[in-house]
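Of the protein chains in this complex, one is absent; all others appear in place.
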């Protein structure tokens, strides 16, 4: 689950990390009032959206007066950034930046450990730094149980070339960022840039966090940060029903049991010249309820011109799945052509049941993909 | 550091362990009032002293009425239990005990891990059980970093023969007791007895905790539980001055540098027919300040009839130590004979300086022990 | 021959009295797996699928000599179940459970490694040595005995490939699902090493998907250590970046973990990569032929 910058900053602040305190505005008026409350000096107006590249898209502006803040907010609010509509802006005081750094915590999959990264190249795209100047990123793998040792945090500070009297302050922030990541079950915790101000203080100027969906059950305060405006309504509804759903840009709706098979199905659609409209994994059982729910999710997309149901009947019997599909179609009205691929246990019986119901039922995924693409263009 | 039963119960309660809630009284009047507030039914009046064996000593009494509670408190307050004067009693409601258990957490030194122990023989002396029926004590070594796993806590519950529906409740208490021990840097956390009431609830009926002195710096709330009445004033004063001091029953005061040597010195005194009045380790330096402080501690005991100073000059030079002793004697008035054993670096020069000051200075510990015993009986 | 499980497997089922546990225990017994016992705290004295139920893994190991355990307990209790199995001395633990938080798995992984045990999964279908032991949730009937070792991050996609192999007359030495989570106990590299060392395995199928770099690590390992022919398939060519595709681990993040990268890494290591699961048997036959 992703959260906004201002929410990430609040989480970090709760764990003792100094952040640039600001307030969120949803209207230009509010932005003006906040800028006025912040007093004289420059303020930054920052679009709050769940995507990167705000800066390049014009989603971050500096303002020298409350009036300028108002104008900037007016320009940013409502803006579309990579498909995200800006509904909120964060108004923060300008900072006196002496030096910028990057500090991030993430899972290191190959090592199966948590990785803490720091770089002197703060404020820029860290993935670009990783690709082009990897030696500029310093890394410490946290102990899987003991966490990030103080010595490791200091080691990052020294690797950054910090003067001796700044190392402990940096190390404390690195340890706290690690602690925040661990305590809140984050999947990413990033401060970029982490700045050293002219006065020599540390300040997290921008923050980004995302959280492990599987651990949200034990973090109600994080779950409460969810912004429904930022999530695809269909994806949200799918999750509630225990279905994995991801919206894509094509026109072939997909309903599949199993995540790997669902990806392979999308690939097969593409291979046969079609474009998948979604990723959808109904989960193990493929019961009538789940299939009905899946139909609802897929048909909610007006771009969908045909639906491919791909079920490999393993433990679940094909005839039971077919029965489920028939039942589901009795409940949900589907106006586009449906091709069903049913294989595995009792698949023949299942295909017979589907054919009875007037559905195209085939044996292999490739065949099904070819047919559904044909149906869509028909 | 030891705390009273009622304090241990408060610490456990703060960590979610159900304890038998009571109140502390320092007078019979208070005990009567508390008993009245607790309502009808039996109450227990329990001496609060930093020693075991209260029950056998008559320090725990049941009372069937507020008047009886008053009488019981009157009998117990002021009582001497193993050298401890009872200044407080805990008044708790009587519990409906169906079954008694022992549950304890302690360091297992040979394994260098924390050990959680449980026994069906609750309410009795666990050391006696350990000696005589060791198979009745069930043990789980906590993981050095991950702590006591849920499965380990359950394993203890099953080993106790608990019915299936009581195991999770027991396991939760075992995990919380471990967590209390770990979070508070205890050196002992014990519930004895932990009872299952007639209603089927778990209740910690008596609690005992002690804490790692070296970790108190990070537990001010535990440090605040210290009861000066229960500590030897001299030992307290010694600790403040960085001196290890333990009061003993003999008449030969000992001042030694190093804990092992201090014990060996006591043993030497005993070997030569004397009885040490104390254990005292002045620490590394043996400076004039420390020696003066040590003289103060030792001479505070009126039983002391002679003092043995045993210093092995290692890094610290013997002449410097001798100078320190002379200076200390200039500040503190010592009325009993003093024998100094000084060995190691520049020891001869040191002994000469001491002889000049009229002190008996010898070369070996055995010689010094023999001499100080003679001085004491003289 | 085979890897990890066979006729000598003495299987323990953790969570055996649950819905999933009891269903699959029965299925495994029906397949012929030697299920020697089950564990459910408080379940002692019960019998499920003919197997006695114990309160603790320690008791079960003592009474039954179990040497493999399979875990069907809910995500929030699964890490404890893995610790219990490993600490009771079980050398091979298979965790089916989906949805375990990543931060729980990091210390579990370290503990399993330090203990010298092997964990398969979590969030995996388990493994099967056809004709000998099924330790998982896969449909047994699609498998056949044979020379192909199969390792996969996926569930039903694996069944799809296995089914195609069996229909093509290519049986399996062992088919192993390593799981779709970011932190899993056994990697492609581990499985490849086992198949390479197994005399009954003549060729290997590796089924990967987007996310992480286990396929790239596998490619490096294959180039250096694997002499047997390897055929691959990677799911998710059409997956968009930044979105989890069902599996917690199936995500292209920071522009890495794409199918294209994985395919080119495998091809560079000499692996024949299929465009569709149905091409796998043909590529395999070609590889085995020469």
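As written, the chain order gives the labels A, B and C, with residue 1 at the start of each chain.
Following the convention adopted for this analysis, contacts are C-beta pairs under 8 Å (C-beta built on N, C-alpha and C of every residue); 3 or more make two chains touch, one makes a residue touch a chain.
Computed from a predicted model, the values in this text were never measured in an experiment.
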For the chain not depicted, the shown chains it touches: A, B
Full-complex contact with the absent chain, from B:220, B:260 or B:358: B:260
Of B:92, B:174, B:204 or B:268, the one touching the omitted chain in the full complex: B:268
Listed residues A:167, A:182, A:216 or A:271, member touching the removed chain: A:167
Residue ranges of chain B at the interface with the undisplayed chain: 107, 109-110, 112-114, 127, 130, 144-145, 182, 185, 187, 212-215, 217-218, 244, 246, 248, 256-264, 266-271, 276, 279, 281, 312-315, 343-345, 364-366
Residues of chain A in contact with the chain not shown: 143, 145-146, 149-151, 154-155, 158, 164-165, 167-168
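Here is the rule we go by: only the chains that are shown with their structure count from here on.
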Two chains sharing the most contacts, counting C-beta pairs only: A-C
Relative to chain C, chain with the most remote C-alpha centre: B
Approximate Å spacing (C-alpha centroids) for the pair chain A, chain B: 56
Touching two or more other chains - residues of chain B: 145-146
Multi-chain contact sites of chain C, meaning residues that touch two or more partners: 107
